[in-house]
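One protein chain is absent from this view; the other protein chains keep their places.
Now for chain A:
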Amino acid sequence: MGEINVGQSTVHIVDSDPAHRRDLAQMVRQLGLDCHPFAAFSDLMEAMGYLPAGCILLAWRDRAANEAAALGAVVRSVLLQRPEMAVVIMAASPTIADVVQALRAGAIDFLEIPVQTEMLRPVLDHGFAVLPARVARQQRIGQASALTTQLTPREQEVLRGVVAGLTNRAIAERLRIGVRTVEMHRGNIMQKLQMDNLAALIRFAILTGILDHGLDAA
């Protein structure tokens, strides 16, 4: 993963309704923020790779055809590509299920359409307040993932064992290698990942999602 483009005052707008999109863009600019309007969700997704990090105001207008669950899928598809983006879903007369789906999927907030400036301002303040930490986290994950690729498959197995809380002996038995060999791998892992203590290693493992892969029957 490369450097994240940190344009922390950019608001990406996705709304198929031209009038509401134009009003939103005007409000955003009046708040002194940059604005990228998109007419379709697919346009946003195409541009996603090179958009500056910022807030995404995403209008959800086809609820009639879709369950609230589809709203969650839309939010997740954005965050899968750009986890640092602060996603805000906009909908006309949303149901509680809509709001819950959006927030559970990782949207940071919700707005009712038509959006008014007095509602937009605090929500964008919220978005840009959480954005720096989200960008920093993604950069740490990017760096950590790059380091992980330097580990051999065997070292990655040992790392998962360590993170699962297994003793060197248990790891050795599981992998059918000697305890001394496990110790050697652990030393190499710490060196390659530039860590000097177990706590740092565990934080690293949580960050990179090594824990998510789990360890069968650990």
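Throughout what follows, contacts are C-beta pairs under 8 Å (C-beta built on N, C-alpha and C of every residue); 3 or more make two chains touch, one makes a residue touch a chain; residues count from 1.
We take it that contacts and distances are computed from a predicted model.
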Undisplayed chain, where the name is taken from the UniProt record, one of "Spermidine/putrescine import ATP-binding protein PotA", "Monovalent cation/H(+) antiporter subunit G", "Ferredoxin" or "BLUF domain-containing protein": "BLUF domain-containing protein"
Among A:V11, A:L44, A:V123 or A:V163, residue touching the chain not depicted: A:V123
Candidate in contact with the missing chain, chosen from A:V100, A:I113, A:V179 or A:M195: A:V100
Missing-partner contacts on chain A, residue numbers: 96-97, 99-100, 103-104, 108-112, 119, 122-123, 126, 129-130
